[in-house]
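In this view, the complex is presented without one of its protein chains, the others remaining in place.
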Amino acid sequence: MSIRVAIVGPTSYTSLYLMQILLRHPQAKLTYLASQRAELPDVEKEFPQLLGRLPADIVVGPIDTRAMADVSDVVFLCVPHVAAMQYAPDLLSAGLRVIDLSADYRLADATLYQKVYEHVHTDPRNLAQAVYGLPEFFAEQVKTARLVANPGCYPTAAALAIAPLLQRSLVKPTGILINAASGITGAGRQAKPHLHFPEMNESFLAYAAGTHRHQPEIAQTLTTLKGQRVSLLFVPHLLPLDRGILETIYLDPNDEDVTQEELFEAFEDAYEGQPFVRVRQDFPNVKYVRDTNFCDISVRLCPPAPGNGATEAVAGSDVGGAKIVVFSAIDNMIKGASGQAVQNMNLMFGLDQTTGLF
Amino acid sequence: MSIRVAIVGPTSYTSLYLMQILLRHPQAKLTYLASQRAELPDVEKEFPQLLGRLPADIVVGPIDTRAMADVSDVVFLCVPHVAAMQYAPDLLSAGLRVIDLSADYRLADATLYQKVYEHVHTDPRNLAQAVYGLPEFFAEQVKTARLVANPGCYPTAAALAIAPLLQRSLVKPTGILINAASGITGAGRQAKPHLHFPEMNESFLAYAAGTHRHQPEIAQTLTTLKGQRVSLLFVPHLLPLDRGILETIYLDPNDEDVTQEELFEAFEDAYEGQPFVRVRQDFPNVKYVRDTNFCDISVRLCPPAPGNGATEAVAGSDVGGAKIVVFSAIDNMIKGASGQAVQNMNLMFGLDQTTGLF
Amino acid sequence: MSIRVAIVGPTSYTSLYLMQILLRHPQAKLTYLASQRAELPDVEKEFPQLLGRLPADIVVGPIDTRAMADVSDVVFLCVPHVAAMQYAPDLLSAGLRVIDLSADYRLADATLYQKVYEHVHTDPRNLAQAVYGLPEFFAEQVKTARLVANPGCYPTAAALAIAPLLQRSLVKPTGILINAASGITGAGRQAKPHLHFPEMNESFLAYAAGTHRHQPEIAQTLTTLKGQRVSLLFVPHLLPLDRGILETIYLDPNDEDVTQEELFEAFEDAYEGQPFVRVRQDFPNVKYVRDTNFCDISVRLCPPAPGNGATEAVAGSDVGGAKIVVFSAIDNMIKGASGQAVQNMNLMFGLDQTTGLF
Partner (left out) sequence: MSIRVAIVGPTSYTSLYLMQILLRHPQAKLTYLASQRAELPDVEKEFPQLLGRLPADIVVGPIDTRAMADVSDVVFLCVPHVAAMQYAPDLLSAGLRVIDLSADYRLADATLYQKVYEHVHTDPRNLAQAVYGLPEFFAEQVKTARLVANPGCYPTAAALAIAPLLQRSLVKPTGILINAASGITGAGRQAKPHLHFPEMNESFLAYAAGTHRHQPEIAQTLTTLKGQRVSLLFVPHLLPLDRGILETIYLDPNDEDVTQEELFEAFEDAYEGQPFVRVRQDFPNVKYVRDTNFCDISVRLCPPAPGNGATEAVAGSDVGGAKIVVFSAIDNMIKGASGQAVQNMNLMFGLDQTTGLF
């Protein structure tokens, strides 16, 4: 079997990484690259790394539902939000499966979508049926989905790091602090003054503290998985590197007597059999998940134990009560976008979810 | 007047930046570089940027108290901890002023020092008289000090960011979370496997979460300034860049009704007349304090205000209670080390503290 | 069929990239990692990116020929020069194929080897039979080789860029200038002071101008392919990035009337049907061959043509006679080492040479 794949928006970074993964996927074939540009893009010029790599018979054409339906089984939407919900209804009506890498179908509540993205949701009917494509928690729904909302990059790293502790009631569902940092591909491919090389190189700063659009997405996922309202604060930063997200997450234990071992085992237990989550003893590093679909997670109880001199001596026997710190690293372009999208495709088409992803 | 300056440990990074600052300081003159190496270092080979820059009559010699005392008024110790307290007593006895860039005289309590640095403090007599050289808070004591303990890099950024809020009782003194990130010069000049270029480049990871030696130093300073025990958790990360520290600090307000304006004004008020602290409206960036003695600080109340859709819609009217987030950026080698050391020297010798530092 | 693979020296960078390629090679299986360390390495700790990736039944053991022969068909030597020729004879005697990533079997003349590497060649017998594994020129010999000398990184990029012009007599075989730059993985995995992150970051400098050991290797290959002594000067530089080599090569045309088109076509012709050489119109960039086995090449005739105002007006109608400039980019770890090694393995075992390499 070969899954025939179309991509809408072939000149985005998510499309680049999607094409690279699909080009070595043993059971997928790129058939159609659909662009809204009046002058269709020369994809091998847009992305010099692809020179000579695309199939000879690939079509680069307009966003024409019928043309795509003729040659494809699934369409990946690599376009900005608002644009995605303009194309999805027709593609779904034509019988195509759709995996949307934009934010348009991530927030289940159209009213919330409107508040967060400052645009009316124009496709509430499909929104109601969209499946949030985080396979570690929603694989069964993904398998039968016609429309998958591929999660945001930050929300992927956050949900995987927090959900096991919430579900096992090891931490309080309130006051969660997510300190996040992302490489610059996460900001997209458009050249902007603050992303000009000499501004971003040797640079590190926060942005959108408490106001980033991924904050409600994270809260929604955790609230769903916990079955109870979860509150959190999300503070992202920009890292001077290409790819990678590291989130350092601070949580309050439900029980001050929890041990490091219990915490570690909670993650081991949660992700047993999950091929793409690695529970580590050492500190996750964005470098070591680069170009992979892994999410690397480790957990630390702080203070580690009575007897830690540094902490104990000055601050008494605690650091203002024990804190649990979880570290979560992904490649924002792979597990945070295109890799996870292919993981979802694999599930939708009955393949092993790892196909083409190692 | 010209202050005659000796440096012990001339091949460290702190010494490099100290020499660079002093070479354009209008009232200082480098006279003696003292090394413990059997074969004295060729400093212009150690640091190729210094070729042709050192005074013709500078002495590179052994760590000989008398020789240094003959030609110097002040000695900077750019050596590791434990080494510093071996040299300081003699230098002080010889009448020299001493500015120690190591950790040996930072922790006032010798018992705590022993726990944290795993070495008996061998100079408790001078420890009792050492002044913690954070001029924004202890300038008067620095002016008359004979021995200044130059603060650690992380503690400098932390204390300047937190103290004003504690002193004005705007935040709770417990449960403070300091998420910090530093460029690699902070790890010193010795080549180590994890600091090898291909390991650290395009990399980002945490280390020493809750166990870093700077944690008790921060707690000590804040406890002193608050007059009450302060508890905190400190989690550092390594950034793939040369120089710069950014700390993102999470605090609980004492009063949920505090406003963004009150917080901003607290900092403006605290640092009025302080030449090296800049209170910003935008997010501090390590890039924009590089090569300066500035500490750039900004503060955010999260959620910012009722009506912020993203936060409000999902998580109700709060994010688990309001949080105050403070951002603090320094150059770890300047305000975090050598620049602050010169700022202290200026105060000790009756100069304007900015001399040679703009 | 599955080729069973052993690696000697599993903690080097070339081994890391070799393992990563082989882990997704459809017809290869890693069976044995052989280390000379008294305490055998924990490869998943050495390379955190490999956590959970190695086959469950892989053996990490000593460098024991019999043990390797029991479970392997081919052995890759990822050890330094001199070490490789200590292991190769026994491995070959045991019937194993050997692909040596060190320099030990690259220079055909043992006397030259001794001069260049300052060590007697201790295995002249196998040296006489070793095949230089540059498949674009020596594929037939590689197919039947028992011992392949995998080319150096710089020599790979140089030979592919220069040989077509020499073979077609478009350029003079003397006075070739190779200005090269490499990412830091090329310097190996050992931490050294000049490769410490804060020294190499934001840095660019030359080294070993005219004295690098790859210079005679390049000259040997070109002399062989041209059938006439070729003289050249090789000047390498270090680039502040992980992976990639760009060579900018200056040659004198045999005929001043040669055209840009003739030059381009010479390369197109030379590499027709070669899957891993891409002849480009734009300038090759190390970024766009990263993580690939491609060598990207482009050629420029300078001055481009009569009428180029800038050049013509000042310098007359030439720039001191026409020059041909060739640009050649590879990933030093892939086409420059481990990828090319797998390309050679594929040929030796009758596979399509691209297997596992796209």
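Residue numbering begins at 1 within each chain, and the chains themselves are lettered A, B and C in the order written.
In this text, a contact is a pair of C-beta atoms (placed from the backbone, for glycine too) under 8 Å apart; a residue touches a chain by one contact, two chains touch by 3 or more.
Remember, it's a predicted structure, so these values are computed and weren't measured experimentally.
Q: Which displayed chains make contact with the chain that has been left out?
A: Computed over the complete complex, the missing chain touches A, B, C.
Q: Among A:202, A:247, A:296 or A:331, which one touches the chain that has been omitted from the display?
A: Counting the whole complex, the residue in contact with the absent chain is A:202.
Q: Looking at C:123, C:136 or C:242, which residue reaches the missing chain?
A: Final answer for the missing-chain contact: C:242.
Q: Of the listed residues C:148, C:219, C:263 or C:277, which contacts the missing chain in the full complex?
A: Answering carefully, the residue with contact to the hidden chain is C:219.
Q: Of C:186, C:284 or C:356, which one is in contact with the hidden chain?
A: Selected residue, touching the omitted chain: C:284.
Q: Of the residues C:37, C:119 or C:229, which one touches the chain left out of the display?
A: Touches the omitted chain: C:229.
Q: For chain A, which residues touch the unseen chain?
A: 13, 183-185, 189-193, 195-202, 240-243
Q: Give me the chain C residues in contact with the hidden chain, please.
A: Contacting residues on chain C, toward the hidden partner: 111-112, 115-116, 174-177, 179, 181, 199, 202-207, 209-213, 215-216, 219-220, 223, 229-233, 235, 237, 239-244, 246, 248, 250, 283-287, 290, 300, 302-304, 308-311, 313-316, 318-321, 323, 325, 327, 329.
Q: Considering the entire assembly, which residues of chain B contact the chain that has been omitted?
A: On the side of chain B, residues 23-24, 26, 45, 48-49, 51-53, 202, 278, 280, 282, 285, 287-292, 296, 358 touch the unshown chain.
FYI, only the chains that are shown with their structure count from here on.
Q: Let me spell it out: compute each chain's centre from its C-alpha atoms, then which one is farthest from chain B's centre?
A: C
Q: At what distance in angstrom does the C-alpha mean of chain B lie from that of chain A?
A: From the centre of chain A to the centre of chain B is 37 Å.
Q: Using mean C-alpha positions as chain centres, tell me how far chain B is from chain C in Å, no decimals.
A: 46
Q: So which stretches of chain B touch two or more other chains?
A: Residue numbers touching two or more other chains: 199, 201-202, 240-243.
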